[in-house]
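Of the protein chains in this complex, one is absent; all others appear in place.
Chain naming follows the written order as A and B, and within any one chain the residues start at number 1.
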Amino acid sequence: MGDAPANIFAAVSAPASRTSELSLFVLAVTGAIFFVVFGLTIVAVVRFRRRDTDDGREPPQVYGSNQLETAWTVVPVLIVLVLALTTARVIQSIQGVTRPANAIDVIVIGHQWWWELRYPGLGIVTANELHVPVSDPLAPTPTWLTLLSADVAHSFWVPRLAGKTDLIPNRVNHMWIAPTAPGVYVGQCAEYCGTQHAKMLLRVYVHPRDEFERWAQAQRQGDPQVPSELDAVVAGRRVFESNACINCHSVAGTVGNGRYGPDLTHLMSRATLAAGAAPLSPETLRAWIRDPNGIKPGAHMPAMKLTEQQIDQLVQFLLTLH
Amino acid sequence: MTGEAAVTTREVEARFWQRLHEWIVTVDHKRLGVMYVLYALLFLLIGGSEALLIRLQLVAPHNTLLAPQTFNRLFTLHGTTMVFFVGMPLIFGFANYLVPLMIGARDMAFPRLNAFSFWMSAFAGLLLYFSFLGAEGLYGAGSAPDVGWFAYAPLTSRAFSRGHSTDYWILSIFLSGVGSIGTAVNIITTVLSRRCPGMTLGKLPLLCWFYVVDSVLVLVGVPPLAAAQLMLLADRFLGAHFFDTQAGGSAVLWQHFFWIFGHPEVYILMIPGWAFASEIIPVFSRKAIFGYPVLVGAVIAIGFVSLSVWAHHMFAVGMSMTANTFFMVATLLVGIPTGIKIFNWIGTMWGGKIRLATPMLFCIAFIGQFLIAGLTGIMLAAVPFNWQLTDSTFVVAHFHFMLVGSLLFTVFAAFYYWFPKVTGRMLDEKLGKLHFWLFLVGFHLTFTVMHIPGLLGMPRRIYTYEPGRGWETLNLVITIGAFFQAAGVACFLVNLVRSLHKGKLAGPDPWDAWTLEWSTSSPPPEYNFAVVPTVRSRRPLWDLKHPEDPDWVYE
Partner (left out) sequence: MNQAAVVAGEAGWELPSRNRVGMVCFIVAESAMFVIFVVAYLFYLGKSPYGPTPEQALSLPVANTICLLSSSGTIAWAVRALRRGRLATFAVAWGATAALGALFLAGTGREWARLVHHERLTPATNLFGTTYYSLVGLHAFHVTVGLVLLTTVLMLTLFGKLHRRYTEHVEVLALYWHFVDCVWIVVFSVVYVIGR
């Protein structure tokens, strides 16, 4: 179990680690209850089972006992009291936090079946792979997530960073993370949202501060690529702009400004394709454009019925979108 | 010779049709009870086979046995079937058979309403499965519903659920709800107005008390779902906007309405399980139930509290801190009366002479499993812990410990205990023990292990998963367990069929038990009791068997 990258007890961010501490406490309390009550059951069964030597007479009949009933009411009441108070404090410490001034804002919008990620303060739009700075516990720079949905209910869950919060249409939810260790943390949509709920994966990259700044800088530039002179790329761009791609996708510097699908401006800065359905590579890109349903059955992107040559050109173009 | 043979086949055939006709038009509570139970067993096979398919798909990462949509339909149908067409008919079947017998009555209060309710539920189940054929609709989209058993909005709106699959889900559950309400009215009325002389409310068998509380929960719990479903139908057919988020409607409101039903519903399913345990444990421990009035009080308390905990299914929807805390506390409170029950069962066994026959084995396993299920429920109620656990396989493990490890185990106990009363023959003990051990091992392989992938971040309702997350081996074990369970169920079925003809003759009172149903012949005559009995205590047959030391002296 050491190689479980989404273990809720391997917390690296405040909400998750506070939760994990509470969880261990609750586990200990319930574990103790279990051993006592289960033990009593076993003792009762073993000690009072009918022996072969039984005389066939009925045992003494006992109808109840007020002292016992009182005892096993009062003790659980006390346990419940302790559990309730401890839990309430942790709820407070997670939900009751106000947004500090230096927090990074990200708007997460759930779509069937991908994540739109917008950084309003930084002017960045991306998809499926969230990049955030590491947060020093002494001078926290948490990331503040505003959760929305474009269609049905989804749920944002990266177990090592925080518990879930749902993304619900016509409702604004919030959550925050303050990861303390750089790395890549995986998670996925946790509310059933239709056919491809299983392939609505999520990656969070936690960077040291300067690395995050560099990433943000690169993402911010409107039209990053030196417009390529390569014929295939120019042709690919034409294919992109003259097909329905532009109705659903945005690429800065082209006429494409659709918002139905993921923003492709910095497509190649991502490691995975279509919310983790496949690793991102020229081959998977080609397969995806040829037939999205082959990789992700039910995905809301149609097969565009392009020729193989057009697909080649298109992929050449997409590969330039760093 | 051939002529004679022809006559006899024709006679046999005629007799068959006549018997079938008798069963179909019957209003006898015993026959309706048996029909409910057989119907539930049929659906248990269907729902169980769906579970096996689900498990086969999840046996390994990136498995392609089932298409995503097929998988989504399977878990929707599995959950819906098991809750509405296995759980509900099972508990109503036993209620129908047992309640009148245990209170010394000759039938339910409203026999025709009883038949109506059964056929309503039966039709509802068929309607759900007819969706495979009929749900295509004008869009050519659909087939069986794939919205999950709680059908969250707006996934159920016209925009996201085309064709008629969701409509079949709505109508079928609505009708089964109508049937449930009818039966609940009937049970309450029967207990209140059909008791035999001397049976005051304080002398009512615990099973009947539990069923009254259960039925009251049906009366207040099921109509909210019916109401919400009417609203959803209005959305889908009249263009109304109850759950239409585009026009200001609220998706969360559906969740509230569903769980205002859904939470009481899980207690509706479990209370009869406690009822069976509370009848069986005393008989096999040879002692009176410990703390009868406290048990009655506890189940009433649970009934009340369970009406105010529904939003513990919604901790992740972004409720206010106050709401989260309130529902956390309310949920924890349920643990107190529930604990009282467990302690009273142990108190009943303590100092007894426990016969480890099959019904008792199932009850003992039930106590342990129910304890675990309750404690994982407590973990789920600790809100921040819930934010991690909700919608993961941990929840699936929690509720299967309840629905399988507790409800199904007590139902099996009830089968072994009352089968002799219903058929006049005992179920085979050897096969019974085999059934018990296979099912026990399978159950724990599946559902004990299932907690762990949840802790390792595995969501529920995913048709496939990535390798390398530490979930592979666990899922393999879980799937193997499911097949052990299937083998156990197969043993059980064989036992039922074989014992029907070959079982040992039971006689009226094979377990040396104490409640009224054991005072009449097995199977009971149509009118149940030749003479309506009169009782003076909670254990009328104990009084009869021990005239020197009757119960009513103490009660």
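Basically, a contact is a pair of C-beta atoms (placed from the backbone, for glycine too) under 8 Å apart; a residue touches a chain by one contact, two chains touch by 3 or more.
Since we're looking at a predicted model, the values are computed, not measured.
Shown chains touched by the missing chain in the whole complex: B. Note on the undisplayed chain: of the listed residues B:249, B:405 or B:459, the one touching it is B:249.
Checked against the full complex, the one of B:109, B:333, B:458 or B:541 touching the unshown chain is B:109.
Of the residues in subunit B, those that touch the hidden partner chain are 109-110, 181, 184-186, 188-189, 192-195, 197-198, 200-201, 215-216, 219-224, 226-228, 230-231, 234, 238-242, 247-250, 253, 257, 260, 534.
The definition used in the following text is that only the chains that are shown with their structure count from here on.
Taking the mean of the C-alpha atoms as each chain's centre, subunit A and subunit B sit 34 Å apart. Of all residues in subunit A, those touching subunit B in their complex are 1, 3-9, 15-16, 18-19, 22-23, 26-27, 30, 33-34, 37-38, 40-41, 44-45, 48-50, 54, 58-65, 68-69, 72-73, 76-77, 80, 83-84, 87-88, 90-92, 94-96, 112, 147, 151-153, 155, 157, 159, 162-166, 168-171, 173-174, 186-199, 201, 276, 297-298. Of all the residues in subunit B, the ones that touch subunit A in their complex are 67-69, 72, 146, 148, 152, 154-155, 160, 245-246, 248-252, 285-288, 290-294, 316-318, 321, 324-325, 328-329, 332-333, 335-336, 339-340, 342-344, 346-347, 349-356, 364, 367-368, 371-372, 375-376, 378-379, 382-392, 452, 455-466, 468-471, 546, 549, 551, 554-555.
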